[in-house]
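The complex appears here without one of its protein chains, the remainder shown in place.
All chains are identified by letter, namely A and B, in their written order; residue positions are counted from 1 within each chain.
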Amino acid sequence: MVPGDLRYTKDHEWIRVEGDEAVIGITQYAADQLGDIVFVELPDAGTGLAQHATFGVVESVKAVSDLFAPIGGEVTGTNDALAGTPEVVNSDPYGEGWMVRVRVADPAQVDGLLDAAAYEQLTAEG
Amino acid sequence: MPYGPHAADDRARMLDTIGIASVDALFEDIPEALRASPLRLDEPEPELYLAARLTGLAARNRVDLASFLGCGAYRHWSPPTVDQMLLRGEWFTAYTPYQPEVSQGTLQSIYEYQTMLAELTGLDVVSASHYDGGAATAEAALMTCRATRRERILVSRGVHPHYRQALATYTDGAGLEVKEIPLVEDGPLAGTTDLAALAALLADPDRPVAGVVVAQPNVLGLLEDMPEVGRLAHGAGALFVSVIEPVSLAVLAPPGEYGADIAAGEGQPLGIPLQFGGPYLGIVACTDALVRQIPGRLVGLTHDLDGKRAFVMTMRAREQDIRREKAASNICTNQALLALAASVYLATIGPHGLRDVAALGAARATELEAALAAAGAPRIHAGPYLNELVVRVPDARAVHARLLDRGVLAGIPTADLFPDEPSLADGLLVCATEVTTPAEIDLFASALRLELAGAAIGGGAR
Partner (left out) sequence: MSVVGERLQPTLFERSRPGRGGGKIPHPPAGALDRIPAGARRATPAALPELAEPEVIRHYTNLSQLNYAVDTGFYPLGSCTMKFNPRLNEWAARLPGFANLHPMAPDAVAQGTLQLLFELEQQLAEISGMDAVTLQPAAGAHGELTGILMVRAYHLSRGDTARTEVLVPDSSHGTNPATASMAGFRTITIPSAPDGGVDVEAFRSALGPQTAAIMITNPSTLGLFERRIGELLEATHEAGALAYMDGANLNAILGRFKPGEAGFDVMHFNTHKTFSTPHGGGGPGAGPVGVRSHLVPFLPAPRVVRAEGGGFRLETPGERPQTIGRMRSFVASTGVLVRAYAYIRAHGAAGLREVSDDAVLAANYLKVRVGEAYEIPFDQPCKHEFVASAARIKAATGVRTLDIAKRLIDKGYHPPTIYFPHTVEEGMLIEPTETESLETMDGFADALIEIAREAAEDPELVKGAPHDAPVRRLDEATAARQPNLRWRGMTGAQTPCPD
């Protein structure tokens, strides 16, 4: 079950809008596919993200995956705890395993993302 | 086929199991028009004759000369422990330790290598190995560009010209700019990197520098002011790459101590034979801060399911087989067996032995300097050196060639290394190590005296 209050991308990122900011992470499905996550590379605060562009990298023991920005906007904060404990992305991807906060540039971009039902259908199809 | 295992009817049994009459059936998918013309090679040679042929070829190389040639590859005594250990099939017939459960020998030996080279360089992280000093230097320079996201590299002309050429080849493809830092032409600092020129190059705000690459000792054998290079580089936000020779690190300050971010160099002096250029051992070491930028394999310590200590290749997601076009480098096969050779060498001679190797080479070089000066070929630089030096010999190329006939390999003419440096037109770069004998030095000096006298009398003709 994926959280119903989030929006998703087909690249397995999730996004939670909080006022004029949004929090971004990867889904449990993505974390499971990668396996034991050992490293997360995130942009510095102040970096401008373009929608769909890569903004970071997640590494597991034997795989690597780019992170794609679900929406555009400026990075206002990153989850620094992931540097020391990247494993929380596996254990709590929607909570402690969040990755970046961005200032939402265009709320309409959020509306274009998948809702929980659509994302679940996507992962069910494999 | 000399190494095939098949008994008389084995092939027939295999064909039968597959259900075909001839092995040709297995090649029918090669389009007819594209099938090979007949191979034209010599007849298979029985080992007896092949051994004789190889012995004959090897004998045509002249390795009996009194050699004073260094310049990036060095004669050293390698204790027999090294080569005899390398002949164990468990080492040399294994491959990359992809399956750690059956590769703990290779993995632990690499971890120990990483540790010993980290000690020598004073840095934290050492890659499992690179191809050689030139390729390692090129990879180190590329690291500085990735880490700083800048595209300009400054390399001293005191770095071996072959390394600079390899660096140019590597960076050309990547679209990076390389600028050479000149050497001081005269005075007490002659032959060392021109630090005023370096400061000026670093001061250009429109062309930020990623890395500054300087060798210690430099290719002319001279010692550089490395702490000052580090201060200048860091002051401009650039990284500092020190090109090292590992035996010298027994007596010279380690790169980590004088502010180098990366050390790169040639590990051949650690017990590896000269063998006309390879296989050698590329060393790349860096600070913890750069660990994610270092290319090549890394071995780490971990434990197994029962808590037993064990070793494994780690941080694998940096590498080409996982990251593909985004990998830090394309390196796959490395020089693991040569890293093993270096490890066995260091374990055998130990810290005091390594220091003795370096210091004895320096002592022999002092004797060489004195003997050559007495023969009429004084040093041309004033600055301190370790075990390699340049002496002034008029018409050095011709003298070098004639000394071969007298049984002396008189180093290398500096004009071959620096064809465009008038101040080095009449020099020989010569080297001594712990294997250089007083008798060889005498032979060189007396042969040189004769040549110089002959030149004085006969105007260079023989």
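By definition in this document, a contact is a pair of C-beta atoms (placed from the backbone, for glycine too) under 8 Å apart; a residue touches a chain by one contact, two chains touch by 3 or more.
All values derive from a computational prediction rather than experimental measurement.
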- In the full complex, which of B:Val102, B:Ala374 or B:Ala453 touches the chain missing from this view? B:Val102
- Query: Given the contact definition stated above, which residue among B:Leu189, B:Ala215 or B:Met315 touches the chain not shown here?
  - Reply: B:Met315
- Could you tell me which of B:Gly237, B:Gly277 or B:Pro378 touches the chain that is not displayed? B:Gly277
- Could you tell me which of B:Ala362, B:Ala375, B:Val399 or B:Leu424 touches the chain that is not displayed? B:Ala362
- Hidden partner sits against chain A at residues 36, 38-39, 59, 61-62, 86-87
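Methods note: only the chains that are shown with their structure count from here on.
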- Message: Measuring centre to centre with CA averages, how many angstrom lie between chain A and chain B?
- Response: 45
- Task: Would you tell me which residues of chain B are touching chain A in their complex?
- Result: 292, 315-317, 322-323, 326
- chain A residues touching chain B in their complex are 38-39, 41, 59-64
